[in-house]
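Incomplete set of chains, arranged as in the complex.
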Amino acid sequence: MSEMECVMEIPAEAYNPVEPFLRMDRMPHIWCPGCGIGTTVNCFVRALLSSKANLDNVAIVSGIGCTGRVAGYARLDSFHTTHGRAIPFATGLKLANPKLQVVVYSGDGDLFAIGGNHLIHAARRNMDLKVVCVNNMIYAMTGGQSAPTTPGAAVTSTAPYGVFEPSFNLVALAEAAGASYVARWTTYHVTQLARSMGEVLAKKGFCFIEVLSPCPTLYQRRNKMGDGLETMKYYKQASKIRNGAPTGECGLSKSGEIVVGKFVDRDRPDYLELMRAQMTETLGARFAEPEVAECSL
Amino acid sequence: MQSLTEIRIAGFGGQGVILSAAIIGRAAALFQGGYATMTQSFGPEARGGSSSAQVILSNEPILYPYVTQPDVLVVLSQEAYTRFTPELKRGGILITEQDLVRVDRIPPGERVFGVPATRLAEELGRKVVLNVVMVGFFGAVTKLLDAEALRKAVADSVPPALQKLNLEAFDKGYEYGICLINRLAENGSLEISPAILEAES
Amino acid sequence: MHADPKGVLTGVHFLDGDHACCEGALAAGARFSAGYPITPSTEVVERFAARIPTVGGIFIQMEDELAASIAIQGAVWGGAKAFTVTSGPGFSLMMEHIGYAAMTETPCVFVNVQRGGPSTGLPTLPAQADMMQARWGSHGDYGVIALTPNSPQECFDLTIQAFNLSEEFRVPVMMMLDECVGHMTEKVVIPEAGRIEITPRRFTRRPVDQFHVFEPDEQLVPEMAKAGDGYRFHITGLTHDERGYPSMNVEVQDRLLRRLQDKLKPLANGRAIAETEDLDDAEIVVVSYGITSRVAQRAIQLARQQGVRVGKFRIIQAWPFPEQRIREIAGRIEAFVVPEVNLGQMVYEVERAAAGKARTIPVPHAGGGVHNPQTILDAITTAGEERR
Amino acid sequence: MAKGFVAVTVERCKGCGFCVEFCPTHVLALSSAFNSKGYHPPYVVAGDKCSGCDLCGMYCPDFAIFGARYAR
């Protein structure tokens, strides 16, 4: 088959708008057929495009996992860190070089199991980080073990008789910890997701976006929930958009309703603003603006 | 003196490649008094995509665990075919899922056997048993292990509820293999001509 | 004592090393495991999660390795035999709690299926590069036991031994698999429960008022108690006296740390577990462990065929290091050849023990695979030629 | 005539069907043929209906398809 077979004529100069944002020399990526991670990347790229941000100043930080591989495919300054530690790494990166727009892109297990403490503390500090959590409700990279997001009764490789632990409501936890912006979408909601991503790129402070995404290989199939496409159809049919819904009422289950939307959007001074305010109040003129990034020159 | 037979089975995730290798290894190690070491190849941590398993059969304990030059190569996908045939031992046996693999060139001195394992499995109403069909076919055309040992291994490798189905699958593949062998024997050679390949795919 | 049949899957099986290790733990009496998934070790706990609900016990997947490595110790003081399972990065996170187990003399087993490192490295490929970490990875002075199986059968057998040793010496025991052994499937024979020897926990029988939780016996190992038995004991990671009370006294520190070290002496000397061949006439001895010992075995066969007088010393118990035996062998041979799937770790111990009496030739491999037998063979033959 | 066009990089496709399912104007269908990796890529069945909205591109997890409007 030819590389670009098509019955309609395609302008010579036409190209896929995501390509300039990706390390095309690393394609094909490792993600499975019907995996939703790539779809979220499309939305992220569209958000970057519309934000008109200077991409040289956008850094992306991931932990470990299938989602954690996003950093490696994004043609940005990109950091594939250790499992669960994307947020503290991003914290250092942001504080050392505040001009950077720092995006944390990782999985539900990475951010809420091993990384849960860092997430709530970064939210408490209102650190200026934009966190995208691809929630496939499973530890995918390691072969389908339970995550703190896996809904009750689902079967996983470490819960062969069905998960019985209650799962986290990620949006409620993020809000309680202090996040300034909290939203949830699914990979079906590509336009809304892209818009949300655009909003957080324009907002200061700790922002959190949860994206439900299919993992046909290790979650849906093992639970007889079909492939990626069937999952997308389920998302379409089960989702209710309720912007501003109380996050406490937005818990998820295996096959029930999925409340999506923007739940929280509040203005709080971010970490660096708080620091400047306190330091100038107590130190006055003696306070010196951090010039961290220059120090090593 | 130690005799070693190296086998590689490769395809994509979901085809049950690992189980088929396990059945062969189990047959040799548990039901035929020999030694077998099975290893798998993993992609980046544990993705879907391609999948491959190796078995070494021997009459003595096996020391070096990896397959370097398979005597038998079983491929269930075009990708696997392209990737692994080059390492097949001269005079080795190549077995293909003939609906999924197009054999473009016959490697010199190699014997090639094709089986529509997926189709045969579908005839049994359960596509998933294509791997066991393949094991049956493997048994018939390689004659490396007794059919009985293999059947025992199949039964031993699947949940009781699925034993009947899988044994049927094994037999179907085995019989298909026997017929093919005979047919080839009749037309005088075990080398298959590209023509036949075309005909079958 | 014999194994409890409930946990023993008697029969002949075709298992990989990870699964065999899990069966070993069950046979040894482990009824509690806390884990956190990581390639290539997860299969151990996945099997445990599938088996334990019908055997009668607990598997809990914790939020991280810090939690898993301390939860098992809570379980042990609750009366359980317990273990956790991990690989490189997770093993690094468990270091603080390996020290806690050593300091509190909590018998437990840490399974580390070694993969390519450092850092995230090569998650699905083999290495043997956590050997020194197993000995030195936590802060302060302490002793551990580490075992290195080279087949699924040994993963089963040595895991039982690991639990037994942890009860006998009250130290954390490291099961140091490598990815190759962990993911390799072979025949595994599991005997009847009645033919499996188990070391029961040495619970004290003393009256409450006569029991001191860290009072050593003649083997320097204290008797144990479990929560709920009325002893009202205290456990702390602080330096503590025989009553388990914190102390800032230098003599108490000296007494405690030396005992923690000395109680393992028997293993460093006479009792060191190893496997040897053809040492009598050997001029060259290949020292290896884990999967490498099998590859090396192949090379040794070939060398012998070429008439090289080469012997084999397979380390099974890596820590305490079999110092005495290596030193003693060094006196009568030309050289040690030490292949490992790392850039040189146990070879340092061999070199130290050899004390210049025999040359030490490292055969490093950076990981992601195993040696080519030829590489080891070459090292053997050149060593033979270079003979002084 | 179509307002937009859609282009498929066949070899990158893994046949998930997202593009086919969610194209608002049903421009696409999965072909019965395999690409070299053994997947069924989409092909255009109703090119004239293509609005160039690029929803297919936003859905495609393998960056194997995109749509655009003709510059007019």
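Residue numbering begins at 1 within each chain, and the chains themselves are lettered A, B, C and D in the order written.
Keep this in mind: a contact is a pair of C-beta atoms (placed from the backbone, for glycine too) under 8 Å apart; a residue touches a chain by one contact, two chains touch by 3 or more.
Bear in mind the structure is a predicted one, so any value in this text is a computation, not a measurement.
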- Query: Beyond the single copies shown, what is the real count of each chain in the complex as a whole?
  - Reply: A x2, B x2, C x2, D x2
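In the analysis below, only the chains that are shown with their structure count from here on.
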- If you tally the C-beta contacts, which comes out ahead, A-C or B-C? B-C
- Task: Let me have the rounded angstrom distance from the C-alpha centre of chain B over to the C-alpha centre of chain C, please.
- Result: 38
- Using CA atom averages as chain centres, what separation in Å is found between chain A and chain D? 26
- Task: Two or more other chains in contact with one residue: find those residues in chain D.
- Result: 36
- Message: Give the residues of chain B touching no fewer than two other chains, as numbers and ranges.
- Response: 43-46
- Message: Touching residues of chain B toward chain C in the complex: what are they?
- Response: 22, 25-26, 29-30, 35-40, 42-46, 62-66
- chain A to chain D touching residues, read off their complex: 1-11, 14-19, 22, 27-29, 31-39, 41-43, 46, 187-188, 190-191, 194, 227-229, 232-233
- Okay, in this complex, where on chain C does chain A touch? 35-39, 42, 45-46, 49-50, 53, 59, 61, 63-65, 89, 119-120
